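Right, I'll just put the structure down here and ask away after.
Only one protein chain is missing; all other protein chains are in place.
Residue numbering begins at 1 within each chain, and the chains themselves are lettered A, B and C in the order written.
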Amino acid sequence: MTEKTIVIAGNSGGLGHALQARFSAGGYHVVPVSRSGAGDLHADLRDARDTARLFESLDASKPLAGVIHNAMQFHRGAFLDTSPEVFEQVWRSMTLTAVNVAQQAIPRLRTNGGGCLIFSGASGSMRAGPQFSAFSSAKFALRGLAQSLAREHSSDGIHVAHTILDGLIWSDKTQQRFAGAQANSSMAAKDLAEVYWQLFHQAPSAWTHELDLRPMSANV
Amino acid sequence: MTEKTIVIAGNSGGLGHALQARFSAGGYHVVPVSRSGAGDLHADLRDARDTARLFESLDASKPLAGVIHNAMQFHRGAFLDTSPEVFEQVWRSMTLTAVNVAQQAIPRLRTNGGGCLIFSGASGSMRAGPQFSAFSSAKFALRGLAQSLAREHSSDGIHVAHTILDGLIWSDKTQQRFAGAQANSSMAAKDLAEVYWQLFHQAPSAWTHELDLRPMSANV
Amino acid sequence: MTEKTIVIAGNSGGLGHALQARFSAGGYHVVPVSRSGAGDLHADLRDARDTARLFESLDASKPLAGVIHNAMQFHRGAFLDTSPEVFEQVWRSMTLTAVNVAQQAIPRLRTNGGGCLIFSGASGSMRAGPQFSAFSSAKFALRGLAQSLAREHSSDGIHVAHTILDGLIWSDKTQQRFAGAQANSSMAAKDLAEVYWQLFHQAPSAWTHELDLRPMSANV
Partner (left out) sequence: MTEKTIVIAGNSGGLGHALQARFSAGGYHVVPVSRSGAGDLHADLRDARDTARLFESLDASKPLAGVIHNAMQFHRGAFLDTSPEVFEQVWRSMTLTAVNVAQQAIPRLRTNGGGCLIFSGASGSMRAGPQFSAFSSAKFALRGLAQSLAREHSSDGIHVAHTILDGLIWSDKTQQRFAGAQANSSMAAKDLAEVYWQLFHQAPSAWTHELDLRPMSANV
């Protein structure tokens, strides 16, 4: 098999690294992208031009097989304390980055005879709780985008999936940020990566658009 | 009863006028707001400062009872033909206007001992079809916002509702825009206005957060 | 207006009595039906023949305008402690009664030029929690039935609605059964009855199929 390229955008809670490891082990040319750029390709995916530049820079390489989008900006806070600027920022980080990435990826995947786009959602994608107005609004928006893309581009051989990560991903950062988080009630990034790998390779006769994921110990 | 003020933002398909008529008949001081401003108060609700200015200008008047938000920017088009700018515009028109309006209304309603916010959604708020990436993504985002506000501010006596308008509202514009639209398979703006009136006045022991509305003749 | 008949099946938490009062005040000939039959017409709606007998007995009276179905059998318990017989009983009480009632009502409403059927759901209709396998399974089943009937019979002028009662209805029985239930965090039956009245009389251009109801103080 010809080696193919997969772009992994964002590293929420270590998921990016685990996906990188899983898809590298599976023979892909993995291109991790993040804003910080530590060890990754740097691109600001909130910017359409910068995103275009990124994908163009990959065109000389192996053909694109797909993109996994984890770009994440967690935000919790009272609605009245969330400025419209922050509200917009959260939307740009989680939704507009997905728009930009999809607009670059879809034409390339179409040319390559198909491919897969996975967008990572959260429990807040399905149910918007108090203190989550900005976060959930952006995650709902991302879900609407993914659903529309799935319906619009499946006939091009493009499999669009949306995952609902219903829990914390275990990492050092998680420990610091969420008092009381525990490994055995969190999700392991490598286990999630395995599910993404499976989703990415589903046969065209049986594509999943949406699935949820949570640790056994969680009250679902 | 002291006369109270209601702000009606946007006039999608004549719904704004019908709401104006219904709430005026019911004794409210109705403040219609639109971007065009024809006969209405002019304000650009995509702009937080302009929205603040609007609500401040009403503070000398009757106390605020609530807001109905119909700000609407219909958009249908292939995803690959929808520029990120248009995608953002649609979100600004339908979601950010709701953020701005809610941030002005909620503190005032809290001071007044409660009130009601109604946000108008569409069938695209629940299911994102092909050609509706920008529209549905923004309508999903609005729904997430409304849900979070309901949960965050019900204890302040603020009733937040989200309607799902699953069909066309009958108007001259509808006739022009949608070939084949017919009065008897469309919704009458005055009938919708009656439901909004009822929602707005539900007793605190029985509040509806979400309801759908469609014409009898529609295949639901 | 010619007086019309409405059948109110079941009295869950006093809702039946409140509906009776509201529709009587509104000029209907109200026929309350319950298994116990205290003050009501007696019929076992789990039995198709008994249900047929009931509706036939009403045919000499005012024409049927609709039915409100609240037949309820609350059940909470560990799945492994719920015998298949109990599981079935709960389904018979809440779902099969709705089938039987709808099969009698629909042909009559069609003949009368239309009408309204309202089925009362619960929070367990949308989300099935632990200890609610029998209850939620039956409530999910009722929701599926209502949805199918709405789509199949709206063109006959029959408005089918499903309410999601997300909370307790305040009554003496509620106080006894649920320790800690309080009036101000429960729903008042008369407020619910008002919403049912409004639903029942929605104009054909703007029909609601589903709405939720909960007390202000509830975390929605």
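Everything that follows uses one rule, which is that contacts are C-beta pairs under 8 Å (C-beta built on N, C-alpha and C of every residue); 3 or more make two chains touch, one makes a residue touch a chain.
The structure displayed is predicted, hence computed values, not measured ones.
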Among shown chains, those touching the left-out chain: A, C
Contacting the left-out chain in the complete assembly, out of A:Ser61, A:Thr111 or A:Thr208: A:Thr208
Hidden-chain contact residue, picked from the options C:Phe74, C:Phe87 or C:Trp197: C:Phe87
Touch with the omitted chain, as defined above, among C:Arg35, C:Arg143, C:His159 or C:Arg214: C:Arg143
Chain not shown, touching residues in chain C: 48, 78-80, 83-84, 87-88, 91, 95-96, 99-100, 102-103, 106-107, 124, 127-133, 136-149, 151-153
Absent chain, residues of chain A that touch it: 147, 150-151, 154-155, 157, 159, 170, 186-188, 191-192, 194-195, 198, 202-220
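In this text, only the chains that are shown with their structure count from here on.
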Chain ID, smallest distance between chain and overall C-alpha centroids: B
Distance between the centres, which are taken as Cα means, of chain B and chain A, whole angstrom: 31
Whole-Å gap between the CA centroids of chain A and chain C: 43
Interface hub residues of chain A, defined as touching at least two other chains: 130
